[in-house]
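Could you have a look at this structure, given as structure tokens, before my questions?
Here the complex is missing a single protein chain, while all its other protein chains stay put.
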Amino acid sequence: MARYVLRRALQSLYAVLMLLLIVFAMTRLTGDPTNQYLPLSASPQARADFAALHGFNDPYYVQFIRYVSDLAHGDFGQSLFKQRPAMEVALEAFPITLTLAFFTMSIALVLSIVLGSLAAMRPNGRFDRMISPLTIFTASAPTFWVALVAIFVFAMMLGWVPTSGMGTPAHWILPVCVLVLTPLGVLTQVVRSSMVSSLSAPYAKTALAKGASDARVVFVHALRNSLLPLITIAGVQATGLVNGAVVIETIFGFPGIGKVMIDSIRDRDFSLTIACILLAAVVVYAMNVAIDIMYARLDPRVQIGGEARR
Amino acid sequence: MANRLRARRTLGATLLASAVVLGFGAPALAQQNDAITVVQEQEPDTLDPCELTKKNVGMVIRENIVETVTEINQQTGKVDPRLAESWSTIDDTTWRFKLRPGVKFHDGKPLNAAAFIQAFKRMMDPNLSCSNRVLYFEGMGVDLTAVDDLTVDVKTPQPSPIMPVLMSMVGIESPATDAHALVRNPVGTGPYRLAEWASGRSITTERNPDYWGEKPQVGKVTYVFREEPAVRAAMVANGEADISPVIAPQDATNKDTDHSYLNSETVRLRFDIGKPPLDDIRVREAINYALDRQAMLGTVFSASWQPAKNMVMPTINGYNDAVPFWPYDPDKARALIAEARAAGVPVDNEILLIVNSGSPGGTEAPTVMIEMLKDAGLNVRLQILESAEFYKFFYKPFGDGQPANILFESHDNNSGDAGFTLVGKYASWGGTSKLNDAEVDSEIKRGLAATDPERSAIFRGVFEKVHDMAVDAVLYHQTTDTRIGPRITYTPTAATNQELQISQIKFK
Partner (left out) sequence: MRPMLGRLVHDKVALVAALYLLAVVVVALVAPLIVDASLMRSNLRLRHLPPLHVDHGWWYVLGGDALGRSMLARLVVAARTTLAISFATVALSLVIGAAIGLVAGLSNAWWSTAIMRAIDVLMSIPSLLLAMVVLFVIGASPLVVVMILTVTRIPIFARTARSQALEIRERPFVSASRVMGASSLHLLVRHMAPLALPTLFAVAALEFAQVMLAESTLTFLGIGVQPPDVTWGLMVSDGQRYLATAWWSALWPGLVIASIALAATILGNWFQVANDPVLRARSARKSRAPAVESKVASNA
């Protein structure tokens, strides 16, 4: 196990370095921040001076070497716009996003397992016909729309919660509830469809033949197998959340990393963009390793790590 | 397995329940008596005084924490004293400013000539890229001398008739301010001082007990940031904020709390005057006749916008009221295009209408405008662009091989003088100007060197000339909608776009 983790860690490190190279090149391809930073009426001379001051006119490989050597000293560069170290800005914003992601995924996982397995017990039965459309609808509804309607109904009309902001736990209720809807919808359907599929596997028929009641078959055997696709897709959803739920962060005024990342891309604030992406990537890759380890734990037949069983 | 599942569910439910219970104990609505909450569009990236001409920065610090040397009176358009009590010209190229006595910075240091000069030099430092300098003092070569403790001579190589106006863009901070980097804790002379900056969440300022001027009513201000306009409007309506200086026009539906004010921005369609068919004056005039400016107000543009004749506000020195509005005459537009076509002008060439995503009027206004232009017989296609791509069309140098285009742009001039506009928009060396006319250039140069009343007269002449040449289609003076909660009274001015003087806010 430890060897596997170490091997994956090294692979992930390699992936991070590739990511760095790719993103560096990509950001440089989008231009430079001179026109975003300087006011509209700045003269061409002012623009040229600014670009020279920050080295945007140097060839890409020169800029890259400079960046990497700074990186080797732990210096992720200065955010041009925020006039602060880029990693400091990113580290300030990241915990907020992680907290949102954690609460959202916890609730979504629990609820989707419950709802999905109940629906799978009687495919096209009454419960299924009720839950499936509801979760699909909420999953495909535009987040922006749902968030604003939620604010309007629950904060303005009913006055149960504040409209936006972060101050108290009550402030987190609306954003988390709105964020939960998409993963909940997707994961419920995933659980449902893979459990329905598992029920046709031989072991299900064996269990039925042995006389176990419906409920035990569903929860003990089929659920276990459905956890594999569940945690995979949950991982994909979580990745999206860790990269920042920009719409929710913007509407509710949560200074999370999604908003910081998007703004930095628009502004061409390269150091900040890269710092945000790297930070999120580290967490995501660690999560993927954890998911792979869970595969092996959940289904003893699954072999990860390239040692085929014969 | 089922037991574990049940346990997890119970734990989750308990956590959620306790979160809800705890949360309800903290009302967001309770306020101290003299504290207010202001909800802004965006958090400023810095609070450095040398960036106070940047909108997000100025809204928090300008005339609140950091004061400027002079101030433009929005009602009269004249320059009022602020940190400088009086000023006069010593000779052609030198202005003498007398500073107000008895003023102290928040850190106790006195405001004097030395502090003034140091703050000014800091602003001019090329390594800091201060927007105050880039916007107003670029390439100026200002020379400062302290005549005595409270008097400073400001000398420039060329005569600078509008130096008092320019000084309204200069914020003075304490000499102890870091000279090599932008600061997040500005130390100025203003009626408020910075109490806390919770990055990403809020900025709090408190009343300065040692302020030299009148004591303001508001004791404490909390600035919060919500990018979504509907949420800002909701916060004021809900009592979570006392004022939102900017809300969206479609949310400004409550007559009791919502007010609109002219914000010194003007929009126009800029013609690519060097490229056919826009190089033909008939085509340009036709575009102006084809646009139904009235119909667009209250529909695709805010109803409170006002049709414009010049690219500057009526209060700006140089505004020419005698310039007529272009009437809506679709028949005349069609006739002009037909005439141009007969004369061999390639009116069927495709023209791009370039719009920056996020412009006022969104995608609706350009769509309607294109329909109007198509009715006249032109071939126009919409192209939305985000900032960097937009700038390639907006600023010089314009790329080679760019197609003929009309560009929808918004211009802001609240400096009190039309010079900035005329240079930027109509001079051949202007950064966003497509015009290359020798006569216009020489007139603008003449005006820049002149003082009033000659200056205004020359500028008026230029506005008349560019109108006659149909250089562009000047559209509207923009307004901003603001929502003001029931606890306070405040009258927005054209400057509310970039500063919110808390001392002007009173409680009911």
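The letters A and B name the chains in turn, as written, and every chain counts its residues from 1.
Basically, contacts are C-beta pairs under 8 Å (C-beta built on N, C-alpha and C of every residue); 3 or more make two chains touch, one makes a residue touch a chain.
In this text, all values refer to a predicted model and were calculated from it rather than measured experimentally.
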item: Among B:385, B:450 or B:469, the residue in touch with the chain that has been omitted; value: B:385
item: Contact partner of the left-out chain, one of A:225, A:250 or A:271; value: A:225
item: Candidate in contact with the missing chain, chosen from A:60, A:137 or A:160; value: A:137
item: Sole contact to the chain not displayed, among A:6, A:52 or A:149; value: A:149
item: Where the unshown chain meets chain A, residue by residue; value: 11-12, 14-15, 18-19, 22-23, 26-27, 29-31, 122-125, 129, 132-133, 136-137, 139-142, 144-145, 148-149, 152, 185-186, 189-190, 192-194, 196-197, 199-200, 205, 225, 228-229, 231-233, 235-236, 239, 243, 261-262, 265-266, 273, 277, 280-281, 284-285, 288, 295, 299, 301-304, 306-309
item: Residues in chain B touching the chain absent from view; value: 230, 248, 250-251, 253, 295-296, 299-300, 357-358, 362-364, 366-368, 370-371, 381-386, 388-389
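FYI, only the chains that are shown with their structure count from here on.
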item: Centre-to-centre distance between chain B and chain A (centres being mean Cα positions), rounded to whole Å; value: 37
item: Residues of chain A touching chain B in the complex; value: 30-31, 35-46, 49-50, 53, 81-84, 92-93, 96, 106-107, 110, 113-114, 148, 151-152, 155-156, 159, 161-173, 219-220, 223-224, 250-253, 255, 259, 266, 268
item: Touch list for chain B against partner chain A, complex; value: 1-2, 5, 8-9, 12, 16, 19-20, 22-26, 28, 43, 45-46, 48, 53-54, 126-127, 129, 131, 134-135, 138-139, 181-182, 184, 199-201, 224-228, 230-231, 234-235, 237-238, 240, 386-388, 391, 395-397, 412, 420, 424, 431-432
